[in-house]
Structure formats: C-alpha cells, structure tokens
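Apart from one protein chain that is not included, each protein chain of the complex appears where it belongs.
Right after this comes chain A.
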Amino acid sequence: MRQRWHDTDLALLAEVAGLFEARDPAPAQVVADATAALPLVAGQSDVDRFTLCADSAGDPDQAVEPGRDGSCPPDADSPADADAGCGGGLLLRGTRPTARILGFTLADVVRLDVWLGPAVRGRRAVLGLVGPVRPASAVVVRWPRGRLRAPVDEVGRFRLSGVPVGPVSFLLHQPGATAAATDWFVS
C-alpha cells in the first residue's frame, strides 16, 4: 500500500523537512555518535541475543504518549504485567521500582533481570539476577565509552555501580556457552 504523491505534496513536505533541519537539526554530536556506532560494535556479532520480555517502562506499542492527554504509558510495576511473556520473573515479582526493571530471556532457558537504580549525578547502580546459575559466570555492562564487569555469585546475583545514564547493553558470559547480549537501550 504505497501512497501516491503529487509533486506539490512532495514540495510542501520538503519545505517542512527544511524547517526542522533549520530549527531543530540533529546536532553534530548526534550524527557523529551515529557514525561511530558501526565501528563501536564491530566484532561483537557472534553473540547470542537476549529477548526483552518485561520492562517497567511499559510496552511502547500500547503506550499513550505522555503529555498528550495527561496520562502515562501502561505501568508494568504490577506483578501480573511485569511477568508477562517472561515465564515467571525472578526479580520483578512483588517489587516496585524507583527507576526501571527489565527482564530478558534467552531461548526461554536463561533469564537475566536488571534493576536500574535512580540516577545520581548521571550514574546508576545496577542490581541483577541470572538464572539458572552457572559457576564462574560474569555480567558485563557496556556503554559507548566504557564497560564494567561483575561476577555472578552462587545464587545468581550481580551488582554494578557507576553505570552512566544513556545507551547501555548487558552481556552474560558463562563458561562453556556463547556470550549473550541484550539489545542496547537507554538506561
């Protein structure tokens, strides 16, 4: 279903695009960061991919944009919502976050939950839980200009501090298994 255009429509839209490019252009640093994205992730394609299955920020596909009618997007704080599609959350059940909780699953076998604490001077503490537990596992959080690694303890917990606000991705390293990464998201 491709729309039909009149030349006058396209000309008008081109003027609208020109307006935004003049009044609210993508800043040079934004373009530079986008350009740097490919080399930044080079060589990291041979990892398994976690699937996001719960996010206390809500489901954007069901969201009402905030500010439009004074309402907020759906809240996944309640246990029923938070566990949807995750096969039973480890960290989410019965909690109410002050910032954000995300749940990821790998082939419905491995589960990774992360709790992002409130931002303090642009940094967050992160608590997490991995299951099932394998000895000597570790979680790495990466961001465009750095990364931190934390060991996973005997019950699957890990803790990271000083994680910057902005794009992050988590990787789980388990002995004898391919590393698994979450998609990038804004922390």
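Throughout what follows, a contact is a pair of C-beta atoms (placed from the backbone, for glycine too) under 8 Å apart; a residue touches a chain by one contact, two chains touch by 3 or more; residues count from 1.
One rule holds in what follows: contacts and distances are computed from a predicted model.
Per the UniProt record, the chain missing from the shown structure is "RNA polymerase sigma factor, sigma-70 family", taken from the list "Spermidine/putrescine transport system permease protein", "RNA polymerase sigma factor, sigma-70 family", "Probable sugar-binding periplasmic protein" or "Phosphoribosylformylglycinamidine synthase subunit PurS". Residues of chain A that touch the chain left out of view are 1-3, 5-27, 29-31, 33-35, 37-42, 44-45, 55, 57-58, 60-61, 63, 65-68, 72-73, 98-100, 118-119, 144, 165-167, 169, 181, 183-186.
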